[in-house]
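In this view, the complex is presented without one of its protein chains, the others remaining in place.
To keep things simple, chains are lettered A and B as they appear, and every chain counts its residues starting from 1.
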Amino acid sequence: MHEFRVRVGPAAFRVGSAWKAPIDALRRLYGDYPEPALVDFTVRLDPARPWRRYVRPSVLIAGDFMLPDAAPLPLAQGLLAAEMGMNMQMALGWRRHLLLHAGAAEKDGRALVMTGHSGSGKSTMAALLGEGGWRFMSDEFALLDLGLGRRADDKTAAAASQESGAILPFPRLVSLKNEGIGAMEQRVPHWRLGPRLRGTPKGDVRHLVPPAAAIAKMDVPAAPRLIVFPRFGEARAVRTVAPGELFMRLTQASTNYVALGQAGFAALAHFCQTVPARAIDYRNGEEGVELIERLWEEAP
Amino acid sequence: MNDQPEQPEGSPDPAQTGAQGAAQNGPQKEAQRVSPVDRRRALMLGAFAASTIVSVRPALAQTAGSILNCEIPVPDRTQTGRYIATDGQLVAPDTPGAFPPPGRNFTGEEVKQALNGRTLPGATYEQNQAYLNYIRRLQAGQSGFTCYASLQMPR
Partner (left out) sequence: MDGELLYTRVPDEELLWHPLGPVTLVYHVRSGITHIVMEPVPEILAAMGAGPIGAAAIAVNLAQRFDLPPTDANALIGARLAELETLGLIERAARRA
């Protein structure tokens, strides 16, 4: 069994693998990340059947938390399997913060949260912002603090005056997909890129190591200032998302909202009450960045 | 599944709490002399059967693509040998009007596209209908249920 450990923000993982190659890939790409002594989650890359360790090797993603119906991946996509396994542990097992399926980036001490389905463009947008004056915080999961912030000038504990909790960074490798790969290949040095994985369930995938500043500041939270629902590939448009609709959509973008009970309710309600939200459509990355920069200027 | 309520375009100030301000009733010129308590707005009681409550359900769909590479066997592995009727129920082999199993699992992606109008790979139109109806009937505990549930988009 080959083993790899990494800490990303508040979560520490161990990945155990029947094969060496995925572990070598993880070690190279996560080389600048802290190695934890203790872990929160274990991910395992197991042979789908005993003989599939050697013959047309096939990887089943397993770990502390698992979903039934998982289909195996070929060994060539072992790095993807490890990343999906870590995502699965967070999605099913993380309870210390409200988990939002979102990218996030920080500027001037405040966080932008970008939420949407896979394919909406949030991963590529987070990566682009990270290369363009923003601190990359995450591309897959944004963590919302369950404690509510307080305005500095407000000494009362009245619920209505409380600010939202902070967004915590969770800067794992960025999972670039299809068109997003080309957009970043031209912008970053090659040693920050993993292998191009072809024919995965999501098409072509290539992993990108976040910028050094993002890794160095993985423990620095930021108060949220703006929420954006990006949609790549549509004619340029901006729409305000009202707080009630925002709450509804974010409950569906969170795998642990229900499990967190009252604490999740309070945290998400305050988040939706105090942070403005916009839905944006854009044809390409540059247009998306431009729209976001403009909305950021206008945000309170 | 619950429908989401339609929200009006444009947003109230996110910091505003409580009910909306009163709408005008009666001539505008009276507005200055009418105190707030006399100025009533219309209360929307809705239609008899229309629900005004949406309950939050546990979510997996949005994150499923990032965490789950899944397949749906047709039928469940414990039911090999059964045929699939047009309405998706499992029946004895060679039942008239029923179809033999496809002989392969379908990926979540293939099923998602089939639910959006394409045909499952290798299936005729009628087989496609039967297989999709089988999948739609899946219950918790059956193989493929989690995969199917993860395909449900909120809207």
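Keep in mind that, in the parts below, a contact is a pair of C-beta atoms (placed from the backbone, for glycine too) under 8 Å apart; a residue touches a chain by one contact, two chains touch by 3 or more.
From a predicted model like this one, the values you see are computed outputs, not experimental measurements.
Residue A:F247 is the one among A:W94, A:F232 or A:F247 that touches the chain missing from this view.
In the complete assembly, the contact with the undisplayed chain comes from A:C272, out of A:V59, A:C272 or A:I292. Listed here are the chain B residues that touch the chain not shown: 5, 7-8, 11-12, 14, 16-20, 25, 40-49, 51-56.
The chain not displayed touches chain A at residues 159, 242-244, 247-248, 251, 257-258, 261-262, 265-266, 269, 272-273.
Here, only the chains that are shown with their structure count from here on.
Inter-chain centre distance (chain A to chain B, centres taken as mean C-alpha positions): 25 Å.
By the touch rule above, chain B contacts chain A in their complex via residues 4-5, 7-12, 14-15, 17, 54, 56-63, 65-72, 105, 107-109, 143-147, 150, 153-154.
Only residues 61, 67-71, 73, 84, 87-88, 91-92, 101, 116-119, 140, 160, 175, 201-202, 239-245, 248-249, 251-255, 257-259, 272-276 of chain A touch chain B when the two sit together in their complex.
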